[in-house]
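== chain A ==
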Amino acid sequence: MNNLTSQQRKFVYLGAILLLLIPIIALGMPSDGTPNSGGSIARLRQKLDLGESDLGDLDPSGAAMNLALLGLRGVAANILWMKVDEQRNQKDWAELRITTDSIIRLQPHFEKVWEYNGWNMAYNVSSEWDAVPDRYFWVKEGGKFMQRGVERNRRSSYLRWYVGRIYGPKIGLSDEARYFRRYFRQDPDPRFKNGPDPEFNANDEDNYLVAKRWFQEANDAEANGARQNIMDRSIFRSYPARSQLDYAAVLYKYGFNEEYDREVGDRTLTNDEAKALEVRVREKLKEDTRAAWALGLDDWTRRYGQELFSVEYLPGVIVQMRLEMSEDELQNLGKTPEGIAQLRRAVDQYQKMNNYRYWRTRALCESETNTAEAHWSLFAAGEEYLKQNTAEAQEFAEKSMELFEKTLEKYPELRDEDNFVEEALKSVLIWNKVLNLRGTKPPETFPLKSLWDAKQAMVPEIERRFERDSRSKN
Partner candidate 1 sequence: MNFDSVPFPLDTSFQLWLTVFGSATLIVLIVSLLATVASLGSRGLGVFANELGAMLGDFVSISPRRVFALAQLTFREAYRRKALMVFVVFAILLMFAGWFLTSSNLQPEFQVKVYVSFVLRALSWLVLPVVLLLACWGIPEDIRLRSMHTVVTKPARRLEIVLGRMLGFSFIGLLVLTAMATVGGFWIRRQLPAEAQAQLICRQPISGELSFRDREGNDKDEQGEALKQGINVGDIWLFHSFIEGATKARAVWTFDDVGPDVLDAEGNLLLENRFQAFRSHKGDMKRSIYFQYIFFNPETGVRAPYDLKTVEENRGRTDRIPRKFASVSGTGGITDRKTYDLIEDLVTKNGQLTVEVACVDPGQYLGMARPDLFIRTTDLPFESGYIKAVVCIALMLLVVTFIGVSVSTFVKGPVATFLTFVIVIVSYSARDFMGTIIGDPDALAKAKQYSGMQEMKKLDGGGVLESIYRILTHMNPTTELPAGPATAVMKTIDTGMVNFLWLVYRILPNFDYFTKSQLYVANGFDVPFNPSVLGCLMITLAYFIPCVILGYFALRVRELEAK
Partner candidate 2 sequence: MSTTGQPREAVIEIRNLTKIYRDFWGRKKVRAVNALSLDVYKGEVFGLLGPNGSGKTTTLKMLLGLLFPTEGEIKILGQSASDVRKNERIGYLPEESYLYRFLTGEETLDFYGRLFNMSGSERKQRTDDLLKLVKVEHARKRQLKEYSKGMTRRIGLAQALINHPDLILLDEPTSGLDPLGSRDMKDLILDLKKQGKTIVMCSHLLADVQDVCDRIAILYGGELKVLGRVDELLKSQNQTQVLSDQLSPAAQAEVEAVLKKHGAKYQVDHPTANLEELFLRTVQESKERPGRRLIADEPTSKT
(Lines give C-alpha, C1' and ligand atoms only; values in the text may rest on other atoms or scores of the structure.)
Protein backbone atom coordinates (compact mmCIF):
# COMPACT_ATOMS: atom_id res chain seq x y z
CA MET A 1 0.00 0.00 0.00
CA ASN A 2 2.87 2.29 0.81
CA ASN A 3 3.88 2.38 -2.83
CA LEU A 4 0.57 3.82 -3.84
CA THR A 5 0.13 7.51 -4.10
CA SER A 6 -2.49 9.16 -2.01
CA GLN A 7 -4.71 9.45 -5.05
CA GLN A 8 -4.38 5.79 -5.85
CA ARG A 9 -5.16 4.93 -2.27
CA LYS A 10 -8.32 6.96 -2.40
CA PHE A 11 -9.43 5.09 -5.46
CA VAL A 12 -8.81 1.81 -3.73
CA TYR A 13 -10.92 2.98 -0.78
CA LEU A 14 -13.66 4.10 -3.11
CA GLY A 15 -13.62 0.75 -4.83
CA ALA A 16 -13.85 -1.07 -1.50
CA ILE A 17 -16.73 1.12 -0.40
CA LEU A 18 -18.62 0.44 -3.62
CA LEU A 19 -17.91 -3.26 -3.30
CA LEU A 20 -19.30 -3.30 0.22
CA LEU A 21 -22.29 -1.26 -0.83
CA ILE A 22 -23.49 -3.94 -3.20
CA PRO A 23 -24.35 -6.55 -0.56
CA ILE A 24 -25.62 -3.85 1.79
CA ILE A 25 -28.05 -2.60 -0.82
CA ALA A 26 -29.00 -6.09 -1.89
CA LEU A 27 -29.67 -7.15 1.67
CA GLY A 28 -30.70 -4.07 3.51
CA MET A 29 -32.71 -1.80 1.23
CA PRO A 30 -35.93 -0.96 3.01
CA SER A 31 -39.23 -1.91 1.51
CA ASP A 32 -41.46 0.82 0.06
CA GLY A 33 -44.54 -0.99 1.26
CA THR A 34 -45.48 -2.91 -1.84
CA PRO A 35 -44.97 -6.65 -1.67
CA ASN A 36 -41.61 -7.94 -2.82
CA SER A 37 -40.01 -4.53 -2.79
CA GLY A 38 -36.79 -3.66 -0.99
CA GLY A 39 -33.73 -5.71 -0.25
CA SER A 40 -33.78 -9.39 0.53
CA ILE A 41 -33.85 -8.77 4.28
CA ALA A 42 -36.88 -6.53 3.88
CA ARG A 43 -38.56 -9.16 1.76
CA LEU A 44 -37.73 -11.85 4.21
CA ARG A 45 -39.07 -9.68 7.00
CA GLN A 46 -42.31 -9.28 5.13
CA LYS A 47 -42.50 -12.95 4.44
CA LEU A 48 -41.88 -13.96 8.02
CA ASP A 49 -43.83 -11.12 9.65
CA LEU A 50 -40.83 -9.77 11.44
CA GLY A 51 -41.56 -6.06 11.06
CA GLU A 52 -41.92 -4.54 14.49
CA SER A 53 -45.08 -2.61 13.75
CA ASP A 54 -46.59 -5.78 12.30
CA LEU A 55 -46.26 -7.42 15.65
CA GLY A 56 -48.50 -5.13 17.61
CA ASP A 57 -48.55 -1.77 19.34
CA LEU A 58 -45.27 0.04 19.55
CA ASP A 59 -44.18 1.46 22.86
CA PRO A 60 -42.21 4.65 22.29
CA SER A 61 -40.67 4.62 25.76
CA GLY A 62 -39.44 1.10 25.22
CA ALA A 63 -38.01 2.04 21.86
CA ALA A 64 -36.21 4.98 23.46
CA MET A 65 -34.84 2.74 26.15
CA ASN A 66 -33.56 0.29 23.59
CA LEU A 67 -31.79 3.08 21.81
CA ALA A 68 -30.24 4.27 25.02
CA LEU A 69 -28.99 0.80 25.82
CA LEU A 70 -27.04 0.65 22.56
CA GLY A 71 -28.12 -2.84 21.68
CA LEU A 72 -27.57 -4.25 25.12
CA ARG A 73 -31.23 -4.74 25.78
CA GLY A 74 -30.92 -8.47 25.94
CA VAL A 75 -28.35 -8.14 28.67
CA ALA A 76 -30.41 -5.53 30.48
CA ALA A 77 -33.52 -7.67 30.27
CA ASN A 78 -31.62 -10.60 31.70
CA ILE A 79 -30.35 -8.55 34.61
CA LEU A 80 -33.86 -7.31 35.30
CA TRP A 81 -35.21 -10.80 35.06
CA MET A 82 -32.74 -11.96 37.68
CA LYS A 83 -33.82 -9.02 39.78
CA VAL A 84 -37.45 -10.09 39.51
CA ASP A 85 -36.45 -13.49 40.72
CA GLU A 86 -34.65 -12.02 43.69
CA GLN A 87 -37.53 -9.71 44.44
CA ARG A 88 -39.88 -12.64 44.39
CA ASN A 89 -37.66 -14.52 46.79
CA GLN A 90 -37.54 -11.48 49.03
CA LYS A 91 -41.29 -10.98 48.72
CA ASP A 92 -40.83 -7.46 47.48
CA TRP A 93 -43.99 -7.38 45.46
CA ALA A 94 -44.22 -3.69 44.60
CA GLU A 95 -40.69 -3.67 43.24
CA LEU A 96 -41.36 -6.90 41.41
CA ARG A 97 -44.28 -5.31 39.65
CA ILE A 98 -42.17 -2.35 38.48
CA THR A 99 -39.25 -4.49 37.40
CA THR A 100 -41.59 -6.70 35.41
CA ASP A 101 -42.88 -3.66 33.58
CA SER A 102 -39.34 -2.60 32.81
CA ILE A 103 -38.53 -5.97 31.34
CA ILE A 104 -41.41 -5.95 28.94
CA ARG A 105 -40.57 -2.43 27.96
CA LEU A 106 -37.28 -3.85 26.79
CA GLN A 107 -38.65 -7.01 25.23
CA PRO A 108 -42.17 -6.15 24.11
CA HIS A 109 -42.26 -8.65 21.28
CA PHE A 110 -40.87 -11.64 23.08
CA GLU A 111 -43.92 -13.75 23.90
CA LYS A 112 -42.15 -15.91 26.42
CA VAL A 113 -41.30 -12.86 28.51
CA TRP A 114 -44.94 -11.92 28.75
CA GLU A 115 -46.04 -15.43 29.40
CA TYR A 116 -43.45 -16.16 32.07
CA ASN A 117 -43.94 -12.94 33.99
CA GLY A 118 -47.72 -12.99 33.72
CA TRP A 119 -47.71 -16.56 34.90
CA ASN A 120 -45.34 -15.62 37.69
CA MET A 121 -47.79 -13.05 39.00
CA ALA A 122 -50.96 -15.09 38.54
CA TYR A 123 -49.58 -18.28 40.03
CA ASN A 124 -46.42 -17.74 42.07
CA VAL A 125 -46.96 -14.29 43.51
CA SER A 126 -50.63 -14.91 44.02
CA SER A 127 -50.01 -17.97 46.13
CA GLU A 128 -47.62 -16.06 48.37
CA TRP A 129 -50.47 -14.02 49.79
CA ASP A 130 -52.57 -15.34 52.59
CA ALA A 131 -55.78 -13.42 52.05
CA VAL A 132 -57.88 -14.71 49.17
CA PRO A 133 -58.77 -11.23 47.83
CA ASP A 134 -55.04 -10.50 47.64
CA ARG A 135 -54.49 -13.73 45.79
CA TYR A 136 -57.21 -12.77 43.38
CA PHE A 137 -55.63 -9.39 42.87
CA TRP A 138 -52.42 -10.99 41.65
CA VAL A 139 -54.29 -13.40 39.40
CA LYS A 140 -55.84 -10.32 37.84
CA GLU A 141 -52.47 -8.60 37.57
CA GLY A 142 -51.08 -11.59 35.75
CA GLY A 143 -54.08 -11.79 33.44
CA LYS A 144 -54.06 -8.10 32.63
CA PHE A 145 -50.35 -8.21 32.09
CA MET A 146 -50.66 -10.98 29.55
CA GLN A 147 -53.47 -9.13 27.81
CA ARG A 148 -51.13 -6.19 27.39
CA GLY A 149 -48.76 -8.68 25.88
CA VAL A 150 -51.42 -9.62 23.37
CA GLU A 151 -51.84 -5.97 22.44
CA ARG A 152 -48.13 -5.78 21.76
CA ASN A 153 -48.15 -9.10 19.88
CA ARG A 154 -51.38 -9.03 18.00
CA ARG A 155 -50.77 -12.20 16.02
CA SER A 156 -49.79 -14.38 18.87
CA SER A 157 -51.91 -17.43 19.50
CA TYR A 158 -49.58 -18.62 22.23
CA LEU A 159 -50.20 -15.63 24.52
CA ARG A 160 -53.92 -15.67 23.92
CA TRP A 161 -54.04 -19.27 24.95
CA TYR A 162 -52.28 -18.42 28.21
CA VAL A 163 -54.70 -15.59 28.87
CA GLY A 164 -57.47 -18.13 28.41
CA ARG A 165 -55.74 -20.39 30.93
CA ILE A 166 -55.86 -17.69 33.57
CA TYR A 167 -59.49 -16.86 32.90
CA GLY A 168 -60.46 -20.49 32.73
CA PRO A 169 -58.70 -23.02 34.96
CA LYS A 170 -56.84 -20.52 37.17
CA ILE A 171 -60.03 -18.86 38.30
CA GLY A 172 -62.41 -21.76 37.89
CA LEU A 173 -60.37 -24.72 39.00
CA SER A 174 -57.92 -23.63 41.68
CA ASP A 175 -58.45 -24.32 45.37
CA GLU A 176 -59.83 -20.86 45.76
CA ALA A 177 -62.17 -21.27 42.78
CA ARG A 178 -65.29 -20.65 44.84
CA TYR A 179 -63.99 -17.23 45.88
CA PHE A 180 -62.21 -16.39 42.67
CA ARG A 181 -65.35 -17.00 40.64
CA ARG A 182 -67.32 -14.70 42.87
CA TYR A 183 -64.62 -12.03 42.83
CA PHE A 184 -64.58 -12.26 39.09
CA ARG A 185 -68.04 -10.74 39.05
CA GLN A 186 -67.99 -8.97 42.40
CA ASP A 187 -64.51 -7.64 42.86
CA PRO A 188 -63.38 -7.32 46.50
CA ASP A 189 -61.76 -3.98 45.68
CA PRO A 190 -64.15 -1.33 47.04
CA ARG A 191 -63.43 0.84 44.02
CA PHE A 192 -65.53 -1.43 41.86
CA LYS A 193 -68.58 -1.17 44.12
CA ASN A 194 -69.32 -4.86 44.20
CA GLY A 195 -69.13 -5.12 40.44
CA PRO A 196 -66.44 -6.66 38.28
CA ASP A 197 -63.10 -5.03 37.61
CA PRO A 198 -63.78 -3.39 34.24
CA GLU A 199 -60.22 -3.95 33.14
CA PHE A 200 -60.51 -7.65 33.74
CA ASN A 201 -64.14 -8.53 33.14
CA ALA A 202 -65.62 -5.67 31.20
CA ASN A 203 -68.90 -7.39 30.31
CA ASP A 204 -69.58 -9.01 33.67
CA GLU A 205 -69.50 -12.54 32.29
CA ASP A 206 -68.63 -15.93 33.62
CA ASN A 207 -64.92 -16.60 33.72
CA TYR A 208 -65.23 -19.68 31.53
CA LEU A 209 -67.06 -17.76 28.85
CA VAL A 210 -64.34 -15.13 28.82
CA ALA A 211 -61.79 -17.92 28.68
CA LYS A 212 -63.69 -19.49 25.80
CA ARG A 213 -63.40 -16.25 23.84
CA TRP A 214 -59.66 -16.06 24.45
CA PHE A 215 -59.18 -19.66 23.42
CA GLN A 216 -61.25 -19.01 20.33
CA GLU A 217 -59.06 -16.01 19.50
CA ALA A 218 -56.01 -18.16 20.06
CA ASN A 219 -57.46 -20.66 17.60
CA ASP A 220 -58.19 -17.93 15.08
CA ALA A 221 -54.67 -16.60 15.38
CA GLU A 222 -53.34 -20.09 15.00
CA ALA A 223 -55.46 -20.58 11.91
CA ASN A 224 -53.94 -17.37 10.55
CA GLY A 225 -50.52 -18.88 10.77
CA ALA A 226 -49.29 -17.99 14.26
CA ARG A 227 -47.62 -21.15 15.37
CA GLN A 228 -48.01 -22.47 18.85
CA ASN A 229 -45.74 -25.07 20.33
CA ILE A 230 -47.49 -25.62 23.62
CA MET A 231 -49.20 -28.89 22.81
CA ASP A 232 -50.53 -31.11 20.08
CA ARG A 233 -52.64 -29.15 17.70
CA SER A 234 -55.63 -31.45 18.11
CA ILE A 235 -55.70 -30.69 21.81
CA PHE A 236 -54.93 -27.00 21.40
CA ARG A 237 -57.92 -26.56 19.12
CA SER A 238 -60.27 -28.16 21.65
CA TYR A 239 -60.01 -25.41 24.24
CA PRO A 240 -62.92 -23.13 23.24
CA ALA A 241 -65.30 -26.07 23.29
CA ARG A 242 -63.77 -27.38 26.49
CA SER A 243 -64.34 -24.01 28.13
CA GLN A 244 -67.99 -24.15 27.19
CA LEU A 245 -68.25 -27.61 28.73
CA ASP A 246 -66.37 -26.44 31.82
CA TYR A 247 -68.78 -23.55 32.09
CA ALA A 248 -71.75 -25.87 31.97
CA ALA A 249 -70.20 -28.18 34.56
CA VAL A 250 -69.24 -25.41 36.93
CA LEU A 251 -72.81 -24.10 36.99
CA TYR A 252 -73.82 -27.27 38.80
CA LYS A 253 -71.11 -26.72 41.34
CA TYR A 254 -71.26 -23.03 42.18
CA GLY A 255 -74.07 -21.73 39.99
CA PHE A 256 -76.87 -21.72 42.50
CA ASN A 257 -75.18 -19.87 45.33
CA GLU A 258 -73.62 -17.36 43.01
CA GLU A 259 -76.87 -16.65 41.21
CA TYR A 260 -78.87 -16.56 44.41
CA ASP A 261 -76.50 -14.13 46.10
CA ARG A 262 -76.44 -11.91 43.07
CA GLU A 263 -80.22 -11.84 43.07
CA VAL A 264 -80.38 -11.03 46.75
CA GLY A 265 -77.73 -8.38 46.64
CA ASP A 266 -77.97 -6.14 49.70
CA ARG A 267 -81.61 -7.01 50.40
CA THR A 268 -82.77 -9.10 53.31
CA LEU A 269 -85.46 -11.55 52.38
CA THR A 270 -88.31 -13.02 54.34
CA ASN A 271 -88.46 -16.79 54.49
CA ASP A 272 -91.17 -16.93 51.86
CA GLU A 273 -89.32 -14.59 49.59
CA ALA A 274 -86.19 -16.64 50.03
CA LYS A 275 -88.03 -19.83 49.23
CA ALA A 276 -89.59 -18.34 46.14
CA LEU A 277 -86.24 -17.03 45.01
CA GLU A 278 -84.61 -20.40 45.51
CA VAL A 279 -87.18 -22.02 43.28
CA ARG A 280 -86.82 -19.30 40.70
CA VAL A 281 -83.05 -19.54 40.64
CA ARG A 282 -83.23 -23.31 40.36
CA GLU A 283 -85.63 -23.07 37.46
CA LYS A 284 -83.48 -20.51 35.74
CA LEU A 285 -80.33 -22.54 36.21
CA LYS A 286 -82.07 -25.66 35.01
CA GLU A 287 -82.57 -24.00 31.68
CA ASP A 288 -79.19 -22.25 31.75
CA THR A 289 -77.24 -25.43 32.38
CA ARG A 290 -79.14 -27.35 29.79
CA ALA A 291 -78.54 -24.62 27.24
CA ALA A 292 -74.90 -24.42 28.21
CA TRP A 293 -74.48 -28.15 27.73
CA ALA A 294 -76.35 -27.99 24.44
CA LEU A 295 -74.04 -25.26 23.22
CA GLY A 296 -71.13 -27.28 24.53
CA LEU A 297 -72.29 -30.27 22.57
CA ASP A 298 -72.54 -28.14 19.50
CA ASP A 299 -69.06 -26.68 20.01
CA TRP A 300 -67.64 -30.08 20.72
CA THR A 301 -69.12 -32.09 17.92
CA ARG A 302 -69.99 -29.58 15.22
CA ARG A 303 -67.06 -27.27 15.47
CA TYR A 304 -64.19 -28.98 17.18
CA GLY A 305 -65.25 -32.41 15.93
CA GLN A 306 -65.34 -31.20 12.35
CA GLU A 307 -61.86 -29.73 12.30
CA LEU A 308 -59.49 -31.33 9.88
CA PHE A 309 -56.20 -32.36 11.47
CA SER A 310 -53.28 -33.83 9.71
CA VAL A 311 -51.68 -36.07 12.26
CA GLU A 312 -48.66 -38.26 12.17
CA TYR A 313 -50.43 -41.45 12.97
CA LEU A 314 -47.34 -43.60 12.72
CA PRO A 315 -43.81 -42.33 12.24
CA GLY A 316 -43.80 -41.04 8.71
CA VAL A 317 -47.46 -41.78 8.12
CA ILE A 318 -49.47 -38.57 8.01
CA VAL A 319 -53.21 -38.86 7.73
CA GLN A 320 -55.91 -36.25 7.40
CA MET A 321 -58.69 -36.80 9.91
CA ARG A 322 -61.56 -35.33 11.85
CA LEU A 323 -62.53 -36.40 15.33
CA GLU A 324 -66.15 -36.70 14.28
CA MET A 325 -66.28 -38.75 11.13
CA SER A 326 -69.17 -40.50 9.51
CA GLU A 327 -68.62 -43.78 7.73
CA ASP A 328 -68.88 -42.01 4.38
CA GLU A 329 -66.23 -39.53 5.27
CA LEU A 330 -63.97 -42.34 6.44
CA GLN A 331 -64.37 -44.05 3.13
CA ASN A 332 -63.78 -40.87 1.20
CA LEU A 333 -60.72 -39.74 3.10
CA GLY A 334 -59.19 -43.16 3.57
CA LYS A 335 -59.59 -44.19 -0.08
CA THR A 336 -57.90 -47.58 0.08
CA PRO A 337 -59.07 -50.29 2.49
CA GLU A 338 -55.71 -50.08 4.16
CA GLY A 339 -56.00 -46.30 4.35
CA ILE A 340 -59.49 -46.57 5.80
CA ALA A 341 -58.31 -48.94 8.49
CA GLN A 342 -55.43 -46.67 9.32
CA LEU A 343 -57.70 -43.67 9.50
CA ARG A 344 -60.13 -45.52 11.69
CA ARG A 345 -57.38 -46.37 14.12
CA ALA A 346 -56.05 -42.81 14.07
CA VAL A 347 -59.47 -41.37 14.83
CA ASP A 348 -59.92 -43.83 17.62
CA GLN A 349 -56.54 -42.99 19.06
CA TYR A 350 -57.09 -39.25 18.95
CA GLN A 351 -60.59 -39.55 20.33
CA LYS A 352 -59.12 -41.37 23.29
CA MET A 353 -56.34 -38.88 23.67
CA ASN A 354 -58.75 -35.97 23.85
CA ASN A 355 -61.39 -37.80 25.88
CA TYR A 356 -63.57 -36.91 22.97
CA ARG A 357 -66.24 -39.56 23.34
CA TYR A 358 -66.77 -39.00 27.04
CA TRP A 359 -67.45 -35.32 26.56
CA ARG A 360 -69.65 -35.99 23.60
CA THR A 361 -71.83 -38.41 25.53
CA ARG A 362 -71.81 -36.27 28.64
CA ALA A 363 -72.81 -33.14 26.75
CA LEU A 364 -75.45 -35.03 24.82
CA CYS A 365 -76.98 -36.41 27.95
CA GLU A 366 -76.69 -33.24 30.01
CA SER A 367 -78.33 -31.18 27.33
CA GLU A 368 -81.53 -33.13 27.85
CA THR A 369 -84.18 -31.58 30.03
CA ASN A 370 -84.43 -34.74 32.14
CA THR A 371 -80.79 -34.67 33.08
CA ALA A 372 -80.93 -31.02 34.04
CA GLU A 373 -84.00 -31.75 36.07
CA ALA A 374 -82.18 -34.67 37.74
CA HIS A 375 -79.25 -32.48 38.73
CA TRP A 376 -81.26 -29.63 40.10
CA SER A 377 -83.61 -31.96 41.95
CA LEU A 378 -80.57 -33.52 43.54
CA PHE A 379 -79.32 -30.05 44.44
CA ALA A 380 -82.70 -29.14 45.93
CA ALA A 381 -82.77 -32.40 47.85
CA GLY A 382 -79.46 -31.57 49.40
CA GLU A 383 -80.55 -28.04 50.32
CA GLU A 384 -83.82 -29.25 51.83
CA TYR A 385 -82.05 -32.00 53.72
CA LEU A 386 -79.76 -29.45 55.29
CA LYS A 387 -82.74 -27.35 56.26
CA GLN A 388 -84.30 -30.48 57.79
CA ASN A 389 -87.27 -30.23 55.44
CA THR A 390 -87.38 -34.01 55.16
CA ALA A 391 -90.59 -34.33 53.16
CA GLU A 392 -89.38 -31.96 50.45
CA ALA A 393 -85.97 -33.49 50.53
CA GLN A 394 -87.37 -36.98 50.04
CA GLU A 395 -89.52 -35.81 47.19
CA PHE A 396 -86.64 -34.12 45.40
CA ALA A 397 -84.32 -37.04 46.01
CA GLU A 398 -86.75 -39.56 44.61
CA LYS A 399 -87.39 -37.42 41.59
CA SER A 400 -83.73 -37.07 41.02
CA MET A 401 -83.16 -40.82 41.39
CA GLU A 402 -85.82 -41.61 38.84
CA LEU A 403 -84.43 -39.17 36.37
CA PHE A 404 -80.88 -40.41 36.78
CA GLU A 405 -82.13 -43.94 36.32
CA LYS A 406 -83.76 -42.95 33.06
CA THR A 407 -80.67 -41.18 31.84
CA LEU A 408 -78.47 -44.14 32.61
CA GLU A 409 -80.82 -46.40 30.77
CA LYS A 410 -80.48 -44.18 27.78
CA TYR A 411 -76.71 -43.73 28.06
CA PRO A 412 -75.42 -46.92 29.66
CA GLU A 413 -71.80 -45.91 28.95
CA LEU A 414 -72.15 -43.23 31.62
CA ARG A 415 -72.17 -45.98 34.23
CA ASP A 416 -68.41 -45.97 33.90
CA GLU A 417 -67.98 -42.22 34.24
CA ASP A 418 -67.21 -41.43 37.83
CA ASN A 419 -68.39 -37.85 37.78
CA PHE A 420 -71.79 -38.78 36.59
CA VAL A 421 -72.08 -41.85 38.78
CA GLU A 422 -71.14 -39.79 41.79
CA GLU A 423 -74.03 -37.44 41.19
CA ALA A 424 -76.41 -40.34 40.78
CA LEU A 425 -75.18 -42.07 43.92
CA LYS A 426 -75.42 -38.83 45.85
CA SER A 427 -79.15 -38.74 45.19
CA VAL A 428 -79.50 -42.22 46.68
CA LEU A 429 -77.30 -41.23 49.59
CA ILE A 430 -79.42 -38.19 50.43
CA TRP A 431 -82.55 -40.23 50.00
CA ASN A 432 -81.19 -42.80 52.48
CA LYS A 433 -80.27 -40.11 54.95
CA VAL A 434 -83.70 -38.52 54.71
CA LEU A 435 -85.40 -41.82 55.23
CA ASN A 436 -83.16 -42.40 58.18
CA LEU A 437 -84.16 -39.06 59.66
CA ARG A 438 -87.81 -39.81 59.14
CA GLY A 439 -87.38 -43.21 60.72
CA THR A 440 -88.55 -45.19 57.72
CA LYS A 441 -86.73 -48.12 56.26
CA PRO A 442 -85.80 -47.89 52.62
CA PRO A 443 -87.93 -50.15 50.40
CA GLU A 444 -86.48 -53.27 48.81
CA THR A 445 -86.33 -51.79 45.37
CA PHE A 446 -85.71 -48.25 44.37
CA PRO A 447 -84.41 -46.55 41.28
CA LEU A 448 -80.67 -46.77 40.73
CA LYS A 449 -80.51 -49.83 43.02
CA SER A 450 -78.32 -51.77 40.65
CA LEU A 451 -75.89 -48.86 40.39
CA TRP A 452 -75.96 -48.35 44.16
CA ASP A 453 -75.13 -51.97 44.75
CA ALA A 454 -72.48 -52.12 42.07
CA LYS A 455 -70.64 -48.99 43.15
CA GLN A 456 -70.79 -49.41 46.96
CA ALA A 457 -67.05 -48.88 47.08
CA MET A 458 -67.52 -45.26 46.08
CA VAL A 459 -70.14 -44.44 48.67
CA PRO A 460 -67.99 -43.71 51.73
CA GLU A 461 -65.92 -41.15 49.82
CA ILE A 462 -69.05 -39.51 48.41
CA GLU A 463 -70.54 -39.38 51.86
CA ARG A 464 -67.43 -37.80 53.31
CA ARG A 465 -67.42 -35.16 50.61
CA PHE A 466 -71.11 -34.47 51.07
CA GLU A 467 -70.65 -34.04 54.82
CA ARG A 468 -67.74 -31.70 54.31
CA ASP A 469 -69.60 -29.58 51.79
CA SER A 470 -72.61 -29.40 54.07
CA ARG A 471 -70.45 -28.25 56.97
CA SER A 472 -68.82 -25.52 54.98
CA LYS A 473 -72.22 -24.26 53.87
CA ASN A 474 -73.36 -23.75 57.42
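Candidate selection criterion: all candidates are chains of the complex that A comes from, given by their letters.
One rule holds in what follows: contacts are C-beta pairs under 8 Å (C-beta built on N, C-alpha and C of every residue); 3 or more make two chains touch, one makes a residue touch a chain; residues count from 1.
Everything numeric in this text was worked out from a predicted model, so none of it was measured.
J.: Among 1 or 2, which touches chain A when you look at the whole complex?
T.: Among 1 or 2, only candidate 1 touches chain A here.
J.: Okay, in this complex, where on chain A does candidate 1 touch?
T.: Answer in residue numbers: 61, 89-95, 97-98, 101, 128-132, 134, 137, 175-176, 179, 199.
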